[in-house]
Each structure stands twice: as structure tokens, then as C-alpha cells.
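For reference, the structure I am asking about is given below.
Apart from one protein chain that is not included, each protein chain of the complex appears where it belongs.
In order of appearance the chains are A, B and C, and numbering begins at 1 in each one.
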Amino acid sequence: MNEHVMEFDVRDYEIDLQGIVNNANYQHYLEHARHDFLCSMNIDFAKLHDEGKDLIVSRIEIDYKHPLKSRDKFKVISSVHKEGNLRIVFDQLILRLPDEKVVVNAKVIGVCLHNGKLVKPETVIDLG
Amino acid sequence: MNEHVMEFDVRDYEIDLQGIVNNANYQHYLEHARHDFLCSMNIDFAKLHDEGKDLIVSRIEIDYKHPLKSRDKFKVISSVHKEGNLRIVFDQLILRLPDEKVVVNAKVIGVCLHNGKLVKPETVIDLG
Amino acid sequence: MNEHVMEFDVRDYEIDLQGIVNNANYQHYLEHARHDFLCSMNIDFAKLHDEGKDLIVSRIEIDYKHPLKSRDKFKVISSVHKEGNLRIVFDQLILRLPDEKVVVNAKVIGVCLHNGKLVKPETVIDLG
Partner (left out) sequence: MNEHVMEFDVRDYEIDLQGIVNNANYQHYLEHARHDFLCSMNIDFAKLHDEGKDLIVSRIEIDYKHPLKSRDKFKVISSVHKEGNLRIVFDQLILRLPDEKVVVNAKVIGVCLHNGKLVKPETVIDLG
């Protein structure tokens, strides 16, 4: 249904001694894109958390196809759908710019908690 | 075959606004444990990189079972095996201490590069 | 008065493309040592925050003397004293192990907030 696109620059502190972006940083990029995506749907993480509601990641699958290097530009394309009663699935793709080479292909599964208990996503967020 | 265990403390800067360890940090813990594991087999990442050899992660699957919080202690248990001709698979488990509650269950698939080309792992590292 | 010592290992994800620990990570080490120091005095950051009390850093001065590299071990030595009515000063030293070469020399100035307002440190924490 929805699709969200966000552009980034690699920052040198994200590069590790192999001269490429450290693996964990891709998860940061993906998270920032998801939060911006949710924010674009008027879902505010900090505010939800203050109400005892959290959308958390329960599983992540990342395929690393091609590494990003110093000064690279890239975009994260995210889409979201429900799966079953409890799961929200984000499909996310990182493409290097401007050549659109696939960098990372990820599937991120989230669930919603209210006061620490698993609840149906629609009681916490409205994915439209 | 081999098994490696490493203990850690949660550091407060790893906690995010939900009051739990940010997802990407588990990947840092897993990486540090893998590198220490490889180091215990006399495999030195920085030195390998200087020889044009890199062991890189091609895929990661992480199940987040229970979050870590401020001041928690935990251990990472890692084992490694070959899969097919080209893949090295690390099975990694994060357990909270002292109750051994499962925090994260991960499968990390690595491949070896020599001057950027995919090669058989045994030409880069000796897993014993 | 008090002195606190904590040992660390460099983690490879903390290394940047210059092959040395990225500058911001020293601040992480210093913070983790300070929090452990405060914790050893029964001061719990997460709990204080839930009570509306925060000890925050208002100024930091760091001299970078010698860089840490992959696999280095080091210790952080911290001491603390009050300065004037409002300021808490931490003097912190990072020494590489085992040769005790000085890596970083830091002065970190903190102040205490209660519900966002500056208060005397002794109303928030007891430095003994």
C-alpha cells in the first residue's frame, strides 16, 4: 500500500576498519527510515512510549548485497503491511545513489506492546 | 564444533528512548563476540584486511525475544560451521545473566573475499 | 576523594577508516565509566530519570594523546569533586594496557536538573 523513500549520506564515523559501512549501521538507517515513515502517518514513537505503547521489532532479516563506502549517497525504500493478527511487516530496500545498486534487502517484523503486553497493532497505530 | 562464550554489561548509551537496548546494538554485541571468537582461533580482522582479505556478513537473521535494560549483564554464546562451499554460519545466542533468559537468537552467514572477490573460506581463515 | 577504575577492550566496530578508535567512542567509554562509578555509589541513572532527576554533562574537554587500535585493552580512571555550588567535575584518564600509555585526558563537568531546573547536586546525588 504505502511506500516511503528517504535519502541519506554515509557518514565517515559509520565506516569501519574494512573501509565499508559497519553492518549494524544499516540497521540504524532502516530504523530511521521506518520511524520517519511512521511519523509521516502521524505515529510518534516518543509520545507512544510515554503512553505505555511501544512498537518493537521482533525479527529482522537482512541480506547484505553490496557495501556502502565513504561519501556514498543512498536511499531507503520502505513499505509496510500487516501479517496475521499481530505482526506488522516492513519490506525495506537500500539502494546506492545514483546508480540504484542494491545494497541491502531487509524484512523487519514488528509487534505492538501496551504496558509490556502483546496487543493487536490497530490498538496502537493506524497504518491507514 | 567450537563454542565461544563472552560476557558483557549493557552500557547506558546503548539504551534508547524506549528504555531498552536499541536493536542495532545487539548486532554490535554479536559482532564483537564473533571477532573475539575468531581471534581465539588466531584470526585477526585488521591484519587480514591489510592483506586484502575480508570476512564479511552476507545475511543476518535476528529474533528479538526479550529486551535488555540499563545495568543488565548478559553473555553471547557463539558456534560456527561451514555450509556448502562458500558460507560460514555463526549461530549466536544472547542470554541475560544470571537468569539465562533468552534475549536474542541469531543466525549470521558470512563469506570470504580476497581483493573483493568471493573465495572459499579455507583460503582466508582456518576454522579448525 | 573517590577514585574508580574500569577496564575495557576495544571493539572492532568502534574503529573507523583511519584504523583507530573513532573520537566519539572515547566519550562512550568515559560515560560508561562515570555511570559505573556513580552506580558504585548507589546512584542509578535510569531510576533518577524516572523521578524527574537528571545528572547531565554541561561541558567536556578531551585531550587525545594517543589513539587506541583494534584489540587494544585499556582502563578508565575516574575521580570526582564538587566545584562551586552547582558543578560536579570528573577528571578521567584513559590508559592503554598493559603499558599505561596515556590515550585520553578528560575533564567532564556535570550539573543536576530536577524537572528540568538547575539544582544543587546534593539534592539529587550524594557523592559521599
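Definition applied: a contact is a pair of C-beta atoms (placed from the backbone, for glycine too) under 8 Å apart; a residue touches a chain by one contact, two chains touch by 3 or more.
All of these numbers come straight from a predicted model, not from anything done at the bench.
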Touched by the hidden chain, restricted to displayed chains: A, B, C
Among C:Glu3, C:Asp63, C:Glu83 or C:Asp126, the residue in touch with the chain that has been omitted: C:Asp63
Residue among A:Cys39, A:Val102 or A:Leu118 that touches the chain left out of view: A:Cys39
Touching residues (missing chain, whole complex) on subunit A: 11-13, 15, 19, 28, 31-32, 35, 39, 44-46, 69-71
Residue ranges of subunit B at the interface with the undisplayed chain: 12-13, 15-17, 19, 22, 24, 70
Where the unshown chain meets subunit C, residue by residue: 17-19, 22-25, 27-28, 31, 45-46, 49, 54, 56-64, 67
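Convention: only the chains that are shown with their structure count from here on.
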Separation of mean Cα positions, subunit B and subunit A [Å, integer]: 21
Subunit B-subunit C separation of Cα centroids, rounded to whole Å: 27
Chain centre separation in whole Å, for subunit C relative to subunit A (CA means): 31
Residues of subunit A whose C-beta touches two or more other chains: 17, 19, 22, 24
